[in-house]
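Only a single protein chain was left out; the remaining protein chains are all shown in position.
Let's look at chain A:
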Amino acid sequence: MAKEKFTTLKSQAVPLPIENIDTDQIIPARFLKATTRDGFGENLFRDWRFNNDDTPKDFVLNDKKYTGKILVAGKNFGCGSSREHAAWAIHDYGFRVVISSFFADIFKNNALNNATLPVTVSEDFLKKTFAAIEKNPATVITVDLENQKVSLEDGTSESFDINAYKKTCLANGYDDIDYLLSLREEIKQFEIAR
């Protein structure tokens, strides 16, 4: 199933300078009960966003100053549970890029499988990014997939790594599964030979 294609994204960003954000915070377990992939954005960071009585808390997603398709987070983002619901929630809420200095493995993979680009930057660049947003919440960050470059408005930029295969998939909206399905015969042979 084709997904949206990723080229260059220019957007404002939402800062979340907290480390070790685990997938239980991104989407608490009690919201994992849906049997479809849609609608998880509503409960993204639920317990940080809302009080028990559903009134909004003092949290960055409730602050109108901050908006955009880029989430900037502290190191070790997405650790914990393998729930892909975390990646769905982030995508469904409207984010297309997460910038951090370190991502948990499973989250990174899940994000890439859902048209969301995890951009790993240096601690130093991450600090500069937070500082730029703090100075001007409307600042625009540019994420260029083709050239693997992330830049701030003042011209500071850094290149980031992405695996060539995943890059092609994101840029073209391909899905791993289409590729695997084309290999079913080969896999059958492998299975028989074992």
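A few comments on the model shown:
Simple rule for what comes next: a contact is a pair of C-beta atoms (placed from the backbone, for glycine too) under 8 Å apart; a residue touches a chain by one contact, two chains touch by 3 or more; residues count from 1.
Here, contacts and distances are computed from a predicted model.
Only one of "Glycine cleavage system H protein", "3-isopropylmalate dehydratase large subunit", "Phosphoribosylformylglycinamidine synthase subunit PurQ" or "Urease accessory protein UreD" fits the UniProt record of the hidden chain, and that name is "3-isopropylmalate dehydratase large subunit".
Think of the hidden chain as still there; on chain A it touches residues 1, 17-20, 22, 24-25, 28-30, 32-37, 47, 52, 74-76, 79-85, 87, 102, 104-106, 109-110, 113-114, 123, 163-165, 175-177, 179-181, 183-184, 186-187, 190-191, 194.
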